[in-house]
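Please read through the structure below; I'll follow up with questions.
For this depiction, one protein chain was excluded, whereas all remaining protein chains were kept in their positions.
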Amino acid sequence: MEKDTTKDVTDSVNYFTKWFKSIDWDAVISKVISVGLEILVLIILYFILKYAGSKIIKSFFKKYRRNPAVSNNRADTLEGLILNFYGYVLFFVFAILILQNFINVTAIIAGAGVASLAIAFGAQGLVSDVVTGFFILLERQLDVGDSITLDTVNGYVENLGLRTTQVRDFDGTLHFIPNRQIMIVSNHSRGNMRVLVDVAISPKADTEKAIQIIEQICEAEKNTNKNIVEMPTVLGVESSDGTNQVIRIVGTAVNGEQFGVQRDLLKKIREALLQAEIDLPIATPIVKTAQA
Amino acid sequence: MEKDTTKDVTDSVNYFTKWFKSIDWDAVISKVISVGLEILVLIILYFILKYAGSKIIKSFFKKYRRNPAVSNNRADTLEGLILNFYGYVLFFVFAILILQNFINVTAIIAGAGVASLAIAFGAQGLVSDVVTGFFILLERQLDVGDSITLDTVNGYVENLGLRTTQVRDFDGTLHFIPNRQIMIVSNHSRGNMRVLVDVAISPKADTEKAIQIIEQICEAEKNTNKNIVEMPTVLGVESSDGTNQVIRIVGTAVNGEQFGVQRDLLKKIREALLQAEIDLPIATPIVKTAQA
Amino acid sequence: MEKDTTKDVTDSVNYFTKWFKSIDWDAVISKVISVGLEILVLIILYFILKYAGSKIIKSFFKKYRRNPAVSNNRADTLEGLILNFYGYVLFFVFAILILQNFINVTAIIAGAGVASLAIAFGAQGLVSDVVTGFFILLERQLDVGDSITLDTVNGYVENLGLRTTQVRDFDGTLHFIPNRQIMIVSNHSRGNMRVLVDVAISPKADTEKAIQIIEQICEAEKNTNKNIVEMPTVLGVESSDGTNQVIRIVGTAVNGEQFGVQRDLLKKIREALLQAEIDLPIATPIVKTAQA
Amino acid sequence: MEKDTTKDVTDSVNYFTKWFKSIDWDAVISKVISVGLEILVLIILYFILKYAGSKIIKSFFKKYRRNPAVSNNRADTLEGLILNFYGYVLFFVFAILILQNFINVTAIIAGAGVASLAIAFGAQGLVSDVVTGFFILLERQLDVGDSITLDTVNGYVENLGLRTTQVRDFDGTLHFIPNRQIMIVSNHSRGNMRVLVDVAISPKADTEKAIQIIEQICEAEKNTNKNIVEMPTVLGVESSDGTNQVIRIVGTAVNGEQFGVQRDLLKKIREALLQAEIDLPIATPIVKTAQA
Amino acid sequence: MEKDTTKDVTDSVNYFTKWFKSIDWDAVISKVISVGLEILVLIILYFILKYAGSKIIKSFFKKYRRNPAVSNNRADTLEGLILNFYGYVLFFVFAILILQNFINVTAIIAGAGVASLAIAFGAQGLVSDVVTGFFILLERQLDVGDSITLDTVNGYVENLGLRTTQVRDFDGTLHFIPNRQIMIVSNHSRGNMRVLVDVAISPKADTEKAIQIIEQICEAEKNTNKNIVEMPTVLGVESSDGTNQVIRIVGTAVNGEQFGVQRDLLKKIREALLQAEIDLPIATPIVKTAQA
Amino acid sequence: MEKDTTKDVTDSVNYFTKWFKSIDWDAVISKVISVGLEILVLIILYFILKYAGSKIIKSFFKKYRRNPAVSNNRADTLEGLILNFYGYVLFFVFAILILQNFINVTAIIAGAGVASLAIAFGAQGLVSDVVTGFFILLERQLDVGDSITLDTVNGYVENLGLRTTQVRDFDGTLHFIPNRQIMIVSNHSRGNMRVLVDVAISPKADTEKAIQIIEQICEAEKNTNKNIVEMPTVLGVESSDGTNQVIRIVGTAVNGEQFGVQRDLLKKIREALLQAEIDLPIATPIVKTAQA
Partner (left out) sequence: MEKDTTKDVTDSVNYFTKWFKSIDWDAVISKVISVGLEILVLIILYFILKYAGSKIIKSFFKKYRRNPAVSNNRADTLEGLILNFYGYVLFFVFAILILQNFINVTAIIAGAGVASLAIAFGAQGLVSDVVTGFFILLERQLDVGDSITLDTVNGYVENLGLRTTQVRDFDGTLHFIPNRQIMIVSNHSRGNMRVLVDVAISPKADTEKAIQIIEQICEAEKNTNKNIVEMPTVLGVESSDGTNQVIRIVGTAVNGEQFGVQRDLLKKIREALLQAEIDLPIATPIVKTAQA
């Protein structure tokens, strides 16, 4: 500590300014402009290809839809998917071409350093999305327009992508679901649906008579309602306690019409039972944990 | 910064246009066509093999089903499985052949870079699916048509695959369940099923008499109902409080008929108790958290 | 772009047809037949060994069961286990022998590429199954026929395997549980079981008298019911509020008979209390969240 | 142990003081000052660049917003995002430049020691955030100002970033959500929304008449309320028990106005039913598990 | 395809039979017998060592228990543990010796192929078991006979092992808990336990008088009941609403006697309050979600 | 076994004592003292630096707070953070310097053995803490004194650290939350807050009149209460059933005053409705699942 610190400071400042001057500013600027131009050209090319590609795909599907053997839903699914796939491929090809100017992308993708490890961990979600999405499409689990349940989401399929599935909720909300979140696909648009009505009557009412009345209504309904596939039949007394006894009716309806048929049956059975003077259950509330 | 920047720009543009001209466009186009042809041939071959293979498998099973010793469910299971397996193998073989033109697939599969790590993480779900599916089939845990419970899904098995199992819900919904989601397989179609009826009567009613009446009905039912395997017997008073006492009856029925037998017993016991003037439980509602 | 593209196409087609012709179809066919024959021989051998082995194991256990010192449950457990183990070993040995013709199995098992990583991730479930199963067997936590609770499944053990445990539910359902899902094994078939009865009486009833009556019944029951191990004793008033007071009785019964003893005690105590004119609790419902 | 320990102590102290004197304090101080200056310059540069960059970005968006074809929400989204991205890039570039003086950052990023492993594990959350955020933006799942539900959070999007999304709750709370927490994006601002009203009336009231009245009100409302898109229609009797029957009405409203339309309809239907002397449901409370 | 395929088949068959004949069956048989003998000797040795070792350990603990300074529970814990440990070490040493004949066990344990990776993943549960078990023992968290709660299991510790802990439930069930499942050990057998009684009286009853009566009973109880450690004292009015007010009493009892003391206090306080004509709470049921 | 075992024993003992004597006890002691001294010096230095550093930081912030443009909360946040950061850096630098004497810390940090793997797994929590904490600070999600919700914890921020955040609960409890546990930060101190009051009246009361009265009160309140930002307006009838109809009022208040405004409005509206003789809802309890 014999020397004065002022000299140290001067030395350090000199050292720093020398380093600053030593940079070849011309080369830097020239490089910046060259790279900028390349990026510009790539971006313009990207938009041209994107626009042209989408045009071609859409016009192809316009013709494809005229084919009467092709369902509209299937065509929508395919068109959306191909557009989605084309968009991603284009985006990543150009993104890598542009990034190439700044970092050695290939080296990172092949490497095993911290960065690549972190990327591998972070990107596994993306890979899972694509793998799951791929099989959902390959196995045709979903079509655009299907009524489905995915995890906690209900609604109609709006769009199928490699990475995300878009579902339009019955209340109008649009859900974006990463495919990896899709565990069990429950598709309500594949085949006829069950009709199930539970009718509760007073515990001391005449069960036989009630069942007869219900059966007559089911018979009549079968003949008049073309949405019914299998005639609803009375299964019997499902449960019974001090306040009511429950009679269960089960049948089959055309896909998508099951709720309408149920409401119809419920209303008609109710009116018939009231006419026949079969008592309602004893008027104590069924205490429910209300939902929503 | 002595030089003018205009020159820098001109240099950069020159550099870029030179690079653009230097590309051998002939070679590029020739390569594109050659690859395109190869892919076309592969795709045609794929569809021929797929069609022919399915045909052969199906016609084989047509003969196989004539064999009286073979249950239809088992034949369905095997046919679906073999078709599914054949489809996947064909698909992946041709997919790799086609991809081979673009990327060095073998290198990636053998490599250890970021991409392969990410793929390994992402694909472990797929491997889990196949491993689990394989053992479900090997241990014959499921047959097409079985009534089952898998996790939260109830229904009939519609199709068994290496990767997914399709279950038709009782309400008509079709569930696609990746095999790895299947933890515990609960198969309701393997052997006779229990019949269990709980009858509630007034807390001060004559228990002995009620039990006698119920036993007579069980006896009679056993003789007339061929779906009953073991005669239902009265276990005794299961619980008892200020509003009712519960008598439990247990027996065994032919697989699939247990609910019908329960409804039958419930209705007959109820009528007999009302005739014998044994009181219903005190008419206060049992407050339930209603489900659905 | 000076050359005409037609020539490019012709070149490509030529290139492709040359490659097609260059394949040695004879060698391919000969190889296919040779491999086919080998697989056939292996499959036949597999079935012979499987049949013979099972036969030998079963006949051995037939003799083994005649030994009076051996419990039937233990013999069932061992027989099922050995058959299961023999089946898996045979299956995998032959599977690897057959696969050997198509892929270099040893290389994959020893390698560290993506495929093997994915397999390792996917197969860890299988290894966990076997490790857990191995210790369940080694520590004799379960025997065939035991009444158990595994996670959410109740029932009797039907079969014990290295990979899965089969449990027959009390309602007849057959559960297949991969061993790795088995966290805590709760075995209800190991030693005497507790008998616990809670009797509710009116809040203003004479507690001392009620306890006396209950103690007399316990005394009597102990003498007549040979399923009781330890005489049930009255612990005292467990809880008490504005509508009832609860008296708790605890004893021990022979394994499997505890529920019968409880039902018996409940019925007798109830009758005695009604005779002695000790009031039931005030008749307000206990609101329960009903289960099932 | 023949030597005295005092000598050991003296030796050790000497050894230690020698080491202390041997340090070249001049070099240390000079180095400290030089590094300090460099850091100072970097920090000043950082603030200049940050200020200038933000200024330029904001003034650009000022002009961009004048473009009538551009929605304000989209402009806000883009401006916030670009500012956010610019801020992060600047921060990390300068942070690495400064850290470079103390640790060999490149070595750590490329290395595979414990530190880098720990960093890779710890940083995977960060990478997941950025990957997820990137796709949310690319797929335009959210715009600033959208009404959304993310996991358990409801509100309006306040800001979209690469790492976090800021959501303003309806009650004024500001939520910061790391993008990786965003599983399913439920966007309530994309298209028309459903209007759903459930009207409960007495179980013995005249259903036909009630439905007629409700339909007249819906008709009138459709004509006067411009927020209604699709006329609300009566679906029928949704459910019915001993205390009430529920009539369901469904329609469509302009996005964001659905709750107002529902309140309006509810009030008018209620008044009309009271006027027409159609009874309210029997006055027993619906027992709910109150929320909040 | 000029050659006839028959020749191909003949060639293949020849090739196959040659391979079959080329095997040195003598060497195979000799090897099988030699290995069989070695395994036999090892198995016999294993059973001898197991029997002898257990004998020695048990006889040692017989003497050890005579030492009056040693608690029985501790001796049980140690004996069970050492037997368990000895059994596992013996088993694995001999298992590896026998397996050595079939596979190169050392190579697998040291290797890094798929098999070993899968084993490492699968076996981590086992290692976790042993590590956790080791610390539970080292820190003496449990002794055989302690009343404990582990996760969802209540009961008495029956056996402590390196891999599993056996707990006898109060209802007689025997739980086998892998040590890794043991998160928080809650030991109810370490020191005195709290006595807590909540007494509900009518909302308009004289609180001061009730507290006085309760305090007298606590005083008296303290003098007569030797299980009480700290005299129960009245904390005051814990809560109060339209139907009742709750008075809380807290004290300390000898470990294991707290429930008896609580029941005792409850009964005596109740009788005293009824005698003093202090009203019970208004007779409306407290609606509970009943458990079990 | 021809030799006597006594000789073996003697040999072994000799071997052991030789090894014991061969240790250079002088060197050991000298080393121990030298290391001890170094550690002592390091510890003293640590405490000096810690004390001096804290002093300097605190005095700096004393001056910084006099700056009127700086909010107190922000200054507290920064001061706490810098002290926290300084403390950790100092601690770890000295900890490594001291550990250096015992283990080769650098080797472990760079190594890839079991120890380092275990450390990497174990320490990832720490890294996650710091990474998350860093971004919470960088994005200014929290300030000391903010009212927040983190996961299940509510309260005021007491201290922000790189590893833990301290939150003072409204009931006085101090929560220490590792930053990695902080998923969604919900900050209640950023901007005005909503005021929401639900008023329930009798189902047959005059809705129009009630709304008029409420609107008058809102108007008056707006003029007198300076905490109100946006005048509360009546949205309309939110819901309606057999026992009540609910009118919803919504407005905005100054941050932190929203609950006071709500209580105020509730009280005044209630009084006005009672004066205007608008009936309360029918007096049946709303059954709630009580919390705490």
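Every chain is named by a letter (A, B, C, D, E and F) in the order it is written, and numbering of its residues begins at 1.
Definition applied: a residue touches a chain if its C-beta (ideal position, glycine included) is under 8 Å from a C-beta of that chain, and two chains touch if they have at least 3 such contacts.
Predicted model only: the values in this text are computed from it and were never measured.
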item	value
Sole residue of F:N187, F:N244 or F:Q258 that reaches the chain not shown, by the stated touch rule	F:N244
Contact residue for the chain not shown (choose from E:L78, E:V144, E:L160 or E:M193)	E:M193
Contact partner of the left-out chain, one of F:G125, F:G145 or F:G191	F:G125
Hidden partner interface residues of chain E, rising order	25-26, 29-30, 33-34, 37-38, 41, 108-112, 116-117, 119-121, 123-124, 126-128, 130-132, 135-136, 138-139, 141, 149, 183-188, 190-194, 196, 203-204, 207, 235-243, 245, 252, 255, 258, 282, 284-289
Interface residues of chain F (partner: the chain not displayed)	1, 3, 5, 8-9, 11-13, 15-16, 91, 111-115, 117-119, 121-123, 125-126, 151-153, 161, 163-164, 168-178, 181, 200, 243-244, 259-260, 263-264, 266-267, 270-271, 274, 280-290
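Here is the rule we use: only the chains that are shown with their structure count from here on.
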item	value
Intersection of contact partners for chain C and chain D	none
Copies chain E and chain C - interface residue numbers shared by over half, same or different	different
When chain C is superposed on chain F by its C-alpha atoms, the rotation angle in degrees, nearest 5	155
Euclidean distance of C-alpha centroids - chain B vs chain E, Å	35
Whole-Å separation of chain centres (CA-atom averages), chain D against chain F	20
Per-residue overlap in chain F, given as positions that touch at least 2 other chains	287
Chain-level touch network, classified as line, ring, star, complete or other	line
Those chain pairs that satisfy the touch definition	A-B, A-D, B-C, C-E, D-F
